[in-house]
Structure formats: C-alpha cells, structure tokens
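For this depiction, one protein chain was excluded, whereas all remaining protein chains were kept in their positions.
When the chains are written out, they are named A and B in that same order, and each has its own residue count from 1.
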Amino acid sequence: MTSLPSFSTCTLHGAMSAPTAMQCYKDCIFNYSSLFKQSLHSKLISVSSSPTQSKVLSTLKPVNWEQSGMNRVQCQAQDVENKTFLVGNKFQLDDVVEAQQFDRNILSAIFEVAREMEKIEKNSPGSQILKGFLMATLFYEPSTRTRLSFESAMKRLGGEVLTTENAREFSSAAKGETLEDTIRTVEGYSDIIVMRHFESGAARRAAVTASIPVINAGDGPGQHPTQALLDVYTIEREIGKLDGIKVGLVGDLANGRTVRSLAYLLSKYQDVKIYFVAPEVVKMKDDIKDYLTSKGLDWEESDDLMEVASKCDVVYQTRIQRERFGERIDLYQEAQGKYIVDRAVLHAMQEHAVIMHPLPRLDEITVDVDVDKRAAYFRQAKNGLYIRMALLKLLLVGW
Amino acid sequence: MTSLPSFSTCTLHGAMSAPTAMQCYKDCIFNYSSLFKQSLHSKLISVSSSPTQSKVLSTLKPVNWEQSGMNRVQCQAQDVENKTFLVGNKFQLDDVVEAQQFDRNILSAIFEVAREMEKIEKNSPGSQILKGFLMATLFYEPSTRTRLSFESAMKRLGGEVLTTENAREFSSAAKGETLEDTIRTVEGYSDIIVMRHFESGAARRAAVTASIPVINAGDGPGQHPTQALLDVYTIEREIGKLDGIKVGLVGDLANGRTVRSLAYLLSKYQDVKIYFVAPEVVKMKDDIKDYLTSKGLDWEESDDLMEVASKCDVVYQTRIQRERFGERIDLYQEAQGKYIVDRAVLHAMQEHAVIMHPLPRLDEITVDVDVDKRAAYFRQAKNGLYIRMALLKLLLVGW
Partner (left out) sequence: MTSLPSFSTCTLHGAMSAPTAMQCYKDCIFNYSSLFKQSLHSKLISVSSSPTQSKVLSTLKPVNWEQSGMNRVQCQAQDVENKTFLVGNKFQLDDVVEAQQFDRNILSAIFEVAREMEKIEKNSPGSQILKGFLMATLFYEPSTRTRLSFESAMKRLGGEVLTTENAREFSSAAKGETLEDTIRTVEGYSDIIVMRHFESGAARRAAVTASIPVINAGDGPGQHPTQALLDVYTIEREIGKLDGIKVGLVGDLANGRTVRSLAYLLSKYQDVKIYFVAPEVVKMKDDIKDYLTSKGLDWEESDDLMEVASKCDVVYQTRIQRERFGERIDLYQEAQGKYIVDRAVLHAMQEHAVIMHPLPRLDEITVDVDVDKRAAYFRQAKNGLYIRMALLKLLLVGW
C-alpha cells in the first residue's frame, strides 16, 4: 500500500497534512466559532492533549485503492483565488461536524464530486466504490428522511449499513452509558459513523472520541452541516452560480439552524444579497447579522414577501416550528400564517428563480406550487443524496 | 439467455402500452370496485389530470437489461380465452395496489415466475437479478412478518433495502408532513417503495404520487394484495388446480380483508364452490355474496365445520380479531371459540385437502394439527416470499 507522500509536496490552503490542516481550520473559524455557541477549543485541546491515540495524527483506515478504482496516488495543486489547495488522495477533513469546516474551495471541490455521484446514481446502479465499507447510523433522535438519505447514499456506492433507528430508547444510553463509551464500541463494528443526537455538541464529542470518521447528521439545536452543504449545492445547480445571487430567507429565522448555517456559508461568496422575511417573534438574531456585516455582505429585513420574491434568485421558505412557542398557540398561529408561498408569490418571481425548503413542509408552501418547475424543494432533497454520497466517498476513500 | 417464447406473438387484453392497459384495467374492475369501498375513479382522474409528470405515460426507470440477463427487447402476445395479453418485457402493472388489478391470465403468469423464484431461492443463494436496486420499506404500522418477507425477497435476489420499522412515530409524518411529500422524497432515494399504512386508500395515493413502483403491503382495513396472491398461489401449489375446487372460509369473514380478497380472486376461476363458516356476529357481508352470485359462482353458508371440512379441498381458517369487538368481550369469546380446527376436523378432511391460515394464529387451529402434512399454513407463509420475489422482479426488471 502506498502511503500519502504527496501531501508533503504541495502548497495549499485546505490541508497539507492533518496537523497543518488543523491549524488552518483553527485560523479560519477563529472569528466565527462563537456564533455557533460551542467553541472548538475543547476539540482542539482534547485532540492535542489526548493521552491515547491522536486522531489528528492518525491516518484513515488503510484504503484498498484497487477496489475503489484508483491504482496510483494522484496529487495536484490548484490555484484558486491566490490559494493553493490539494486535490490529492486524502480528504482534508477527518470528520464532518459543522458548517464552519467548509470554505468555498473545499465546497467547490465537494460539489464537483457530488456531480460525479449524480452520474453514478443515474447510470451505474451497481457502483462498488464503497464495497466492503460499513457505515453505522447511530440515531439518538428519529429522523427517517435524513437516515434514509445517508443509507441510500452508502448503498448506491456499494457500501453496507448498520442501523439504529432510535438509539436513545433502545441502546445502552438508556442504562446510563456515556456517548464516548458507545462510540468506542461502535467504532469497532464499522468504518464510519453517521450520528444524529439530541444534544448540541454531541457530534464533536463523538468525532474527538472516534478513530474512524464521524458525520454529524444533526445534533439538537446545534449543527446539521450536510443540510447546509446540500442547500448551497442546490443553489449552484439551480441558478448556475453563487457569486452575485439574491436570496430571501423566509419563515422561522430565529430557531432554524438551516437558515443560520446557510447565511453563514453564503458569506463566503461575492456580492451576495440576503433578505430576511420573518414574523416578528422569530426574526433573525443579531449574531448572524453582525457576522454578515463584518464580512461585507449586504442584507436587509423586509416584511414584504411579494417584493422580495420579485427580486430574488432563491426564495428559501422554512417551517414555523410549533414546539418553539410552548403555550403561546396564538403567537404560533399568527407567525405560521404570515408568510405563505403560494401561486401569487410564484407569479411575482422571476422565471429563472427557485423556491427551496428543507422539508418537511406543512402549509407554508401551498400544494399547487409543487407543479411549477421553480419548485425546487424535492430536487433539493434529492441533492442531499449526492452530497452525502460525495462525503462518504471522500471520507472513506479520499478524492 | 432464452426467455419465455411461449408468451409470444399476439395482441392482447392485459396491456400493450400503459394507456391501453389503464383502459382495460378500468373496464375490468368497473363492476367490482365499489365492493372495496374506495372507487378507483380518483386514481384515474388524478393520473390523467395530473399537471405534472404522468405516471401512466411514463416508463419505469431505465432498466439495465444486461444486468438482468435480458439483452434485447422482447414483445410477444398470447391468446387466452379470447383475450390477448402482452407478455413482453415490461410488466403490465406499474404498481401493486389492490387485488382487482389481477385477472387469471396475469395471475397464472406471475405464478410461473414465482415457481422460478422458488428454484432460485433453493439453488442460487447468490442470485444477482436485482443487484443495484434499492427497495424502501415504508411501514407506518409495524408488521414484522410482512416486512421481513419483502426484505428477504429483495435480498434473495441480490437487491438492497432501506427500512423504516415504524414510520408513523419516527418520521416527518409525526410533524404533519403529507404522505405525498414523504413519497416524493423517498422516491429520490430508492427504486421501489413497499408501503404499509394505517389508512385505507393510502397505497393508491402513494402510487399516484410516485414515479417509481409502489407495492401495497396492507393499507388499514383496505387491501393487502400480496396476501391475496400468495393465498391463491398456495392453493394451486397444494391442490394442483384452481378450477373446480371447493373452499371453506372459516372464522371472521366480516372484517378479514384476507378472505374477502380471496373470495374475489376465486371468482375468476371455473366451477369454484365456496362455503362460509362464521360465527353469527362476523358473517360474510352481502356485497361479496352478491358479487359471487353475479359471477355465477356457487356458495353457501354453513354452521357445520365438520361437514364442510369433509367436502373441501381447502379449509381456510382465520383469526377472530378481538379489537373488532370493543367492550363486548362476551361476544368475542363466543365467536372465538366457536370454530376451532383441531385433530377431529383434520380427521374429517380428505387426504389431499389442506388447511390454510394467513397467520398469526392464536388457538383457532390447535398446535397438534401442525405436524400433519395437510397443515399448509407455514408453507403458505413461505410462498409469500416467492410471490414477493416475483413481483419485485417483474416491477423492477420486467418479464
């Protein structure tokens, strides 16, 4: 087996060797990490001071390159925006924990792989790229949509899956076992862990513990990075570009981790304009607004959905989550009915524009909108499959 | 590879192209559909007026014929009973939603495939007929037996499975998502959907929505067509014929969708005689009796299980379902103990006759009957595997 000598001969932004990557990573999230409440500090400290095996210094499980159709080490450097970044064989990331891990270069490279995955899914039903690899889906909180999407991604590439649909109730967690102990056991049975958890920060704890890759499939009010990636990927696929676009974020902007992550990722592109359209009680919070301002991104608040719709390339609608309102059903009902995307909104929109939604939707988009080609939300859900195929491929067998 | 030349050369009844099939289908169920309470009208209307993609006019997902061992398109027809029916490469049905979709010609052809499946299951543990295909089992109501049967069928043919054991509680349905939205998402992750639902008519709604095949694995008090098919298949396998047989339907004939569907399918054969043996409170309803009469099928009611057993080729016992009796435990207990198949009944039966039961059984068949070779109910359960293998194969790769 050839190891990864090429990593030492390129200059790059994304990652050179893991410790360098970690430094870059630390730098690039320095100003932002507080926005997502959990500091990365703990992870970096844990990793570097870990008295056991160092995750960062360890390599991935040895890869059978023949099996994955790659029989020589490839290493190329690309110069993008005065940065050089590696397209060699090892993926820059050991885990996918939060949106902050991704900059526009790595996003662009992942999207290229996602487009390849789209071809594989359509034309090569028997792909064997991940044959012999085993993914454990450890779901402490049920989420059929996300779980099936990951499991489909793994199986479309020839990989296998171990499933726990409801780990919180069914597993040792119910007996008081720590997440760390569970991870140490499950990593012995699988090659990659996809975890959904009810606690913010759980994904990072799992990633620090595991010696195999961990993908965060949502950790409570924390992060859901693959959703953020598929949203950006969908915009690029539908609109054809990310620089210079106008995006209207509509609905529950206070609680939705989806729109918060999306706003963050959009700040990495040039000349993006964001409109916030939210009922009074669930307005976008100041932390994101301040962050966008600090990045020079143009944003404004509006209560005129019709006008925003007429200007935007993307109308991103979200569900008002009833559970956030507790006893105040009156407030919920007021918020919930305020901004509905219906055929009138559609009529106001430009021909090339699209409507997106992270799903599930209730009635914040009326069903008669579905038949319009600008209704992109089911294509968006499908793009989740390609993004997840790409990430699984990258984490398990590299570029 | 040689395929089924006998099917060749004609113009037909069942289906030639999908729209023709739909017309035939509409014709042939015209007189019957009201018996099952949900008119097919809504489906046909939905389909033809659908502003989006027409399911009926669309073809199945492009099939990799090399993979399935068929390397050219075959289209042949057979003349049976003054009807002509197509057995080319595409299966006549896009979905399996209800028993009314099947006439004796298509049943006969499916049974031939089921017998091939029996050979494959016994002799070719590594069959790859469905390699690369992904089935989603979307169970809104748990049913381990049915689910495992479908999943085994898929895996015995080399296919893969995405599972939801309890979609009602665990999925977006809990957040208020419509079935249609769930289907639109799941169809992006799989090649075929097997759905169990608690609402009558749900399967048809799913089939109309999906652009991939849907199999109804039971929708509440509605239909459970694969059970009906495996029952008829079992009779043919055990008795050697379907024309001219005598069948005793015993137990809960009022509520059991199984016996209602079976009675309906048996009306498609010649000279069949049906005996209804049911406690007073759960007698067979008039709709089915009238239908059988209109088809010229001979039936009678009896309260003498012993005598019926001595005359029949098939004694089809069913479970009295306690949940149907509400507070009236006394009525349940009376009904439940009234007609028990025990060794005395066995003794009265002819040597070639068989006992069937859709399972699970409680004590309506005593355990000491199990050892008799005429106890066919576990073979019947196994036949469910072959029928489901056949349907998966037909829907995914055609004849």
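Keep this in mind: a contact is a pair of C-beta atoms (placed from the backbone, for glycine too) under 8 Å apart; a residue touches a chain by one contact, two chains touch by 3 or more.
Small disclaimer: the values here were computed from a predicted structure and weren't measured.
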{"item": "Touch with the omitted chain, as defined above, among B:Gln100, B:Thr163 or B:Gln317", "value": "B:Thr163"}
{"item": "Listed residues A:Thr164, A:Gln321 or A:Asn383, member touching the removed chain", "value": "A:Thr164"}
{"item": "Of A:Arg184, A:Lys241, A:Lys285 or A:Arg328, the one touching the omitted chain in the full complex", "value": "A:Arg184"}
{"item": "Chain A residues that touch the omitted chain in the full complex", "value": "51-52, 64, 67, 131-134, 136, 160, 162-167, 169-172, 175-178, 180-182, 184-186, 188-191"}
{"item": "Interface with the unshown chain - residue positions in chain B", "value": "125-127, 142-145, 148-149, 151-152, 155-156, 163, 165-166, 319, 359-362, 367, 370-371, 378, 381-382, 385"}
